[in-house]
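Okay, structure first, notes after.
With one protein chain removed, the remaining protein chains of the complex are shown where they sit.
Labels A and B are assigned to the chains in the order they are written; within every chain, residues are numbered from 1.
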Amino acid sequence: MMGSIFNVQQVINGLQTGSIYALIALGYTMVYGIVRLINFAHGDFFMIGAYASYGSFFLFNSLLGAKGGTLAFIVLIFSVLAGGAVAAVTNRFAYRPLRYKPKLSSLITAIGVSMFIEYFFSAFPPIGPSYKAFPEILPKMQIAIGSATISNYTLIDIGVAAVLMIGLTVLVKWTPLGKAMRAVSQDKDAAKLMGIDVERVISWTFIIGGAFAGVAGLLNGMTYPRIFPYMGIQPGLKAFIAAVLGGIGNIPGAVIGAYIMGLAETFASAYNSLLGEGIAFAILILVLLVRPRGILGEKTADKI
Amino acid sequence: MKQFLSIMLLAVVLLAVSCGQSKELILGGVGPVTGEAATFGDSTKKGFLLAVEEWNAKGGVLGKTIKTSFADDKGDPAEGATVYTKLIQQDKVVAIIGTVMSKVTLAGAPIAQAAKIPMISPTSTNEKVTLVGDYIFRACFIDPFQGTVGAKFAFEDLKAKKAAAIFDLGNDYTKGLSESFKKAFEALGGTVVAFEGHPSGATDFKAQLTKILEGKPEVLYISDYYNDVALIAKQARELGYKGPLLGGDGWDSPDLVKLGGEAVENGFFTNHYAPDATTPEVLTFVKNYKAKNNATPDALAALAYDATYLMLTAIKNAKSTDGAKIRDALAAIDLVCVSGRVKFDANRNPIKSAAIIEIKGGKQVYRTTVNP
Partner (left out) sequence: MRNLRFPRLLAYAVAFYAVLQLLAVTGVFNGYIMHIVNQSLIYVILVVSLNLINGISGQFSLGHMGFAAVGAYVSGTLTTIIWKLAPDNPAAIVLFIAAVIVGGAAAALVGVLIGFPSLRLKGDYLAIVTLGFGEIIRTMLNNIDYVGGPRGLLGIPKFSNFTVIFIAAFLTIVVVRNLVQSSHGRAMLSIRENELAAELVGVNSTKYKVLAFAIGAFFAGIAGALLAHLIQIAHPTQYGFMGSVLVLIMVYAGGVGSITGSVIAAFGLTFLSEGLRIVIDSLAAATGLPIGGEWRMVVYALLLIFIMLFRTEGLMGNKELKIMVIEERKA
């Protein structure tokens, strides 16, 4: 059966899975890189992005009659705004008061925020625990490549992941905000002495990370048209692992880690369904044992 | 800190004082209304509450109003053991309807059995559930039955010789269903070309489906719940599969067609009842459920509703709230429910036939009835 594992279709399947991981992992890794906080609620920002696009689709489609490209653009804006806004609010009220406390207390708070968002969405009657069918915002097409097939959504996912990766790299490397972000990530106190408004930089980091999660939620909803309040848990966890695999804090690393995970999961599942379930974690452990800082992670001095 | 302490204190005080006896009869319900199975618990709760409401409108049972106590088990066995203890020891329920998942029911059943409190699980399919003891009943099929019926339908009606199955590795219901389908299909002389599991909570099934379709199956057995079925069907169609899809009662939800769209056309599943059936029980149930919840009921709601009717009828027949008497009345029951006429066998499993439902033009259409 080996022949059936490494065929073109399975490569496409792996890239599809990997690009969703990549979209989530980008925001995850950026926030970690700058604030050094595992933002457990990131998967829930992703879920909120999906619900925001779901809601705005129906609002603008049925009430205001928007269609096609305009509608897709409006929906995109809403997913970005929702993701960014919820990230900003979370940062302001849950993480900021703990900024100079031991970082593990922020981590526990992040877990609390994540639980709160999930349970609240599930309990809140207008949303509720049921599965919602995500609308087809753009017409879905299948493109044949020999005996294999790829959907236009897969291409969009891969494209958006690449664009966002490049955009984020440019932002962090070459803009004043990016420079400030890097300064904050290296030394908050020194950055403050240099006249950088540390809290403002961190706010923007969360807003951008949340906006990325929002976009990921939208694309995930389009690709896998089923949304529910707990949809962020699994992809969030996998994306985080992908980010660690690539070297957490490293932007291209997150994308590389995500595609390695996506492809590995696909090939492993195709080989043996039992293997597919645990492979992500097995790879992770192997990589970290051999190279603890991840694939592209920079070697840093001990941070204790 | 103060806030925390005062809430703790309040909780403890309430725990201690709320043991008050009431003259009404209390019926317990259990289901996962939080966590990843929340939507199933939600349906179960709605079916349960609707049935009780209908009985109360008719004057309750034994001349008493029925009060309900519905507890969340989060889909966790340990939590299940806790809430069964709570309902029995704290709320003093006379009987329990619950719970949804076999693993949780199996943690709760020994507690009900030890306290001699009769219980009916609406949807726990694991054979072991009712074997815990003579107070434990269920309203649904057991694992082997539906798989066998599905295999028979695939082989004889769909004329398939090669089948494939996909299921959730982490869910005993779907795994058991696929296993029994495979066994029965092979016993009939068919071949199962692929038998693939996927991790729980997955959204991309193309790795498994690509492998499955290489075996060129003539029917694809999907034993998942409707939410996963919709995604699997869509992805199978995208990969070029055009043949029939087949599954079990986990498919039964108005959301299946909403989520799956055209992909679930040419799909068939085994179910307890046909929603377009015209029995008065089905009509009343669907009408009242829609009026109360502004939604069409799914299989979980129907089974919870039936389980509640069975239990309340047994209490009525027993003319008593004594556990042993209700148990005897349940064992002897013969009631026409939404999911058909129900009697219990010696192992307290319902004896009922299965309907095969076809998805046609976005609607669930009755195809045929298969007797066990």
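We adopt the following convention: a residue touches a chain if its C-beta (ideal position, glycine included) is under 8 Å from a C-beta of that chain, and two chains touch if they have at least 3 such contacts.
All values reported here derive from a predicted model rather than from experimental measurement.
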For the chain not depicted, the shown chains it touches: A, B
Residue touching the undisplayed chain, where the options are B:Ile26, B:Ala51, B:Val94 or B:Ala107: B:Ala107
Which residue of B:Ala71, B:Val192 or B:Ala318 touches the chain not shown here: B:Ala71
Contact with the hidden chain (one of B:Asp172, B:Glu218, B:Glu265 or B:Asp322): B:Asp172
Hidden-chain contact residue, picked from the options A:Pro126, A:Pro176, A:Gly195 or A:Pro292: A:Pro292
Residues of chain B in contact with the chain not shown: 1, 3-4, 7-8, 10-12, 14-16, 18-19, 33-34, 38, 42, 45, 69-72, 74-78, 80-82, 85-86, 88-90, 102-103, 106-107, 110, 126, 128, 168-172, 175-176
Positions on chain A where the hidden chain makes contact: 32, 38, 94, 97-98, 101-102, 104-105, 108-109, 111-113, 115-116, 119-120, 122-123, 125, 129, 237, 240-241, 244, 248, 274, 277-278, 281-282, 284-285, 288-289, 292-293, 302-304
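Definition applied: only the chains that are shown with their structure count from here on.
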Whole-Å gap separating chain A and chain B, where each centre is the average of the chain's CA atoms: 34
Residues of chain A defined as touching chain B within the complex: 1, 4-5, 7, 9-10, 13-14, 16-17, 20, 119, 122-123, 128-131, 133, 142, 149, 151, 220, 224-226, 228-230, 233-235, 265-267, 269-270, 273-274, 276-277
Residue ranges of chain B in contact with chain A within the complex: 33-36, 38-39, 41-42, 169-170, 196-199, 201-204, 206-208, 210-211, 214, 226-227, 230-231, 234, 238-240, 255, 258-259, 261
